[in-house]
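Note that one protein chain is taken out, while the other chains of the complex remain in position.
Chain naming follows the written order as A and B, and within any one chain the residues start at number 1.
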Amino acid sequence: MPPSIITLTTDFGRDSPYAAAMKGVILGVNPAAVLVDLTHEIPPQDLRATSYFLTATLRYFHREVIHVVVVDPGVGTERALLYVEVNQHRLLVPDNGSWTELSQEAAPRPKVIALAENQYWRPTVSRTFHGRDILAPVAGHLSLGLDPELLGKPLQKWVNFQLPVAQVGEDGVAGEVVSVDGFGNLVTNIPSQLLQRCPPDEFAVFVGGCLVRRFAATYGAVEPGVVMALVSSTGFLEIAVNQGSAARELHAGVGTPVALKPVRLA
Amino acid sequence: MPPSIITLTTDFGRDSPYAAAMKGVILGVNPAAVLVDLTHEIPPQDLRATSYFLTATLRYFHREVIHVVVVDPGVGTERALLYVEVNQHRLLVPDNGSWTELSQEAAPRPKVIALAENQYWRPTVSRTFHGRDILAPVAGHLSLGLDPELLGKPLQKWVNFQLPVAQVGEDGVAGEVVSVDGFGNLVTNIPSQLLQRCPPDEFAVFVGGCLVRRFAATYGAVEPGVVMALVSSTGFLEIAVNQGSAARELHAGVGTPVALKPVRLA
Partner (left out) sequence: MPPSIITLTTDFGRDSPYAAAMKGVILGVNPAAVLVDLTHEIPPQDLRATSYFLTATLRYFHREVIHVVVVDPGVGTERALLYVEVNQHRLLVPDNGSWTELSQEAAPRPKVIALAENQYWRPTVSRTFHGRDILAPVAGHLSLGLDPELLGKPLQKWVNFQLPVAQVGEDGVAGEVVSVDGFGNLVTNIPSQLLQRCPPDEFAVFVGGCLVRRFAATYGAVEPGVVMALVSSTGFLEIAVNQGSAARELHAGVGTPVALKPVRLA
């Protein structure tokens, strides 16, 4: 039997006792669970960043893994807590749209259960920390083989939010920065396939008001300090600076418009 | 047999080779040990923060777990290193009071052993890193089943420091902020039971000089930006701002006085 892997993705911050408490609860239910920290540094309560993070990481995990996601500004309110099977991934997550992007790619339709059976929860449930009191023990039980059907009733509707989608027009493509990594690389929502319509000798990339003329295959293909456009490791248009930070260089961040526009070579 | 779980709590910082070295030493003694990072981001040498962190997390772990705690400003001096059993938790910790809060709740009295048997240590012990050279290998041996009695002699006295306790008076309750979490929520030392003596229509919360009139069950129960008092997930009075930071909003931090005082509804 493969070990029972449970990952954790939260916005608690690295100095927080909250993630530690969740680990204790999970290991209390299943001492043989294998815990894997994905991140505890989602920007506080940032559901869109959570959605991007999950899309960029979950595809690399095999399907038996259980992913516990706690970015939960609505904790203690009426919002449901969900067990989700989407694209063969298994999530425990508040119903707040933080898995929106995963759900949009889903085929077949996601299977969603609203957690209701409190015999799988901690005996006392606080109003402000359902990650510890509900999601963590449920993850422990699932990792021991509990049938998810026993957790509650199937749900047909759940929260989704609108994600910015790159727009293709007659004169190019308009998208935006959806993520800035630790190097200052700007990952956009423009799929690399769209780049093929825009040959580098006829199109240029605009990040905010800045023109990026150079296309490259990888960072080290240009001189240090040069701004370039390239295909990100997840298959999207990315703007980077070799040995530097595109975010700093171009004063750009999440939400900065990025466009591919035809240029006249003067 | 359940796996041998060993947790780590330090002030080394996330970029430090010190925690990594400890992991290597533990796994060298017991390659099957399961390592769980609680945090490496205790503020440097902050024993009170350590004490708070341990109290907020250890209660969620089951008793076989071994907790290694290295916040150790006195490393290499005469201070002892301890094996502790307190409230069914097992700790390895310098004798500097960093488990004060746990010891105060203890029933029965904690069992404490001063580490003395150096056959369970690394062959060479540095003067500046006993976490790596003494606590890590001892944790490895304990996780293999070593009887703690073999580590050294029982100790009857150990270091404790004075923790601020909320004071109940005729006109309310006086406490202080003991922890600020990553969201800027202010956790106080005022137990939620005391709130029952102070009905919300007759009492208000003062954080420093700021009046907090709103009581809520959870963050999302008030409008975004509103300051509220609520019961923390560990059972204490907490001050929070829905989708905001109470620490920033109220210019408050660890040590800021928090009081429940009667208010005249004008």
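Couple of notes before you dig in:
The rule is simple: a residue touches a chain if its C-beta (ideal position, glycine included) is under 8 Å from a C-beta of that chain, and two chains touch if they have at least 3 such contacts.
All of these numbers come straight from a predicted model, not from anything done at the bench.
Only one residue in the set B:24, B:154, B:199 or B:224 touches the chain that does not appear here, and it is B:24.
When you scan A:65, A:93 or A:151 for touch with the missing chain, the hit is A:65. Think of the hidden chain as still there; on chain A it touches residues 2-3, 5, 7, 9, 14, 34, 36-43, 52-53, 56-62, 64-65, 181-183, 217-221, 230-233, 238, 242-243. Residues touching the missing chain, restricted to chain B, are 11-18, 20-25, 27-28, 31-32, 34-35, 37, 44-45, 73-77, 79, 126-129, 132-133 (touch as defined at the top).
As a convention for this text, only the chains that are shown with their structure count from here on.
Inter-chain centre distance (chain A to chain B, centres taken as mean C-alpha positions): 31 Å.
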